[in-house]
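Notes for the one structure printed next.
What you see is the complex with one protein chain gone and the rest in place.
And now, chain A:
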Amino acid sequence: MEMPSASGASSNSEEDDLTIPRAAMNKMLKELLPNVRIANESRELVLMCCTEFIHHIATQANSVCNSNQKKTINAEHILTALDDLGFSEYREDAQRVFADCKEVAAKRRKQSTRLEHLGVPEEELLRQQQELFARARQEQAEQAQQDWVHMQQAAVAALPAVNDSDDDDY
């Protein structure tokens, strides 16, 4: 099989899977046109159109992104792409969704810094932290003391016993 296109390379079933989920689409169609019978072929065709629409917007947004010399496609690029492709009437909604996204992201950031979900009061956490610091300081002091003793012993051992094996001196 010689299929030069990138899409032709992958298996057919994998390709078919990559559409908007049917259930979500059927639900929407039912809400949109509650009293109209919609042929199954029509449903499939709408799904294919959705995939094309996504690629259509993404491709345009990508070229906006490139011409702005950015590496990540962002919301502004999408808004511009919608304008470029004649879908300016979607802009307002898109912008509202973008605002919601920012809010959700901000909320999540706040949540993770506030440590609320730990259920431990902040003073208690602070106390525990101080305790850990103290223990660490003490351990370090002990270690330093021990090192010093070892050095002393090594120095003493090195003076008279030049021919002894240096590591174990007991």
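The working rule: contacts are C-beta pairs under 8 Å (C-beta built on N, C-alpha and C of every residue); 3 or more make two chains touch, one makes a residue touch a chain; residues count from 1.
As a working rule, contacts and distances are computed from a predicted model.
One chain of the complex is hidden; its UniProt record names it "Dr1-associated corepressor", one of "Photosynthetic NDH subunit of subcomplex B 1, chloroplastic", "TBC1 domain family member 15", "Dr1-associated corepressor" or "Mannose-1-phosphate guanyltransferase alpha-like".
Even with one chain removed from view, chain A keeps its contact list with that chain: residues 6-7, 18-21, 24-25, 28-29, 32-33, 36-39, 41-42, 45-46, 48-59, 61-62, 71-75, 77-79, 82, 85-87, 89-90, 93-94, 97-98, 100-102, 104-105, 107.
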